[in-house]
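What follows is a structure written as structure tokens; I'll ask about it next.
In this view, the complex is presented without one of its protein chains, the others remaining in place.
Entry: chain A
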Amino acid sequence: MSSQGRGPSTQIDDALWSAIGDPTRRRLLDLLLVEGGGTATSLGEQLPVTRQAVAKHLGVLDHVGLVSSVTSGREKRYHVDEAQLAHAVSQLASVGSTWNARLQRIKRIAETIQHTRQEQPRQEEQHD
């Protein structure tokens, strides 16, 4: 039994969530998927950030394995690592039920109260 209650992969997953939690990095992933790959220069031309900023973001994505690179001429050419992206997506998909679960509880509680009130109409009328 782990006293921490969290798995050994937590650190990696935290980094993965953090990496994908940034809007610029998500746009980079979008572009890489659409175009099948790109360099800091080619991606920077399509985003309102500097080439240096793009390179830094790509480094973060590379660190968590969401992208990998091969050297192409003077620059690294990046592409999306689909296995790691699938891993991220499955994590995100598993959390999609959070509000659904809360709302189902709200529904159940409200409907229980409603039924209880309908079964005791005389009590409410006595408030007059």
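As a working rule, a contact is a pair of C-beta atoms (placed from the backbone, for glycine too) under 8 Å apart; a residue touches a chain by one contact, two chains touch by 3 or more; residues count from 1.
Quick note on the criterion: contacts and distances are computed from a predicted model.
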item	value
Listed names "Tetrathionate reductase", "SRPBCC family protein", "RagB/SusD family protein" or "Phosphoserine phosphatase RsbU", with the criterion being the UniProt name of the chain not displayed	"SRPBCC family protein"
Interface with the unshown chain - residue positions in chain A	5-6, 14, 17-18, 20-21, 23, 26, 29-30, 33, 82, 85-86, 88-89, 91-103, 105-107, 109-111, 113-114, 117
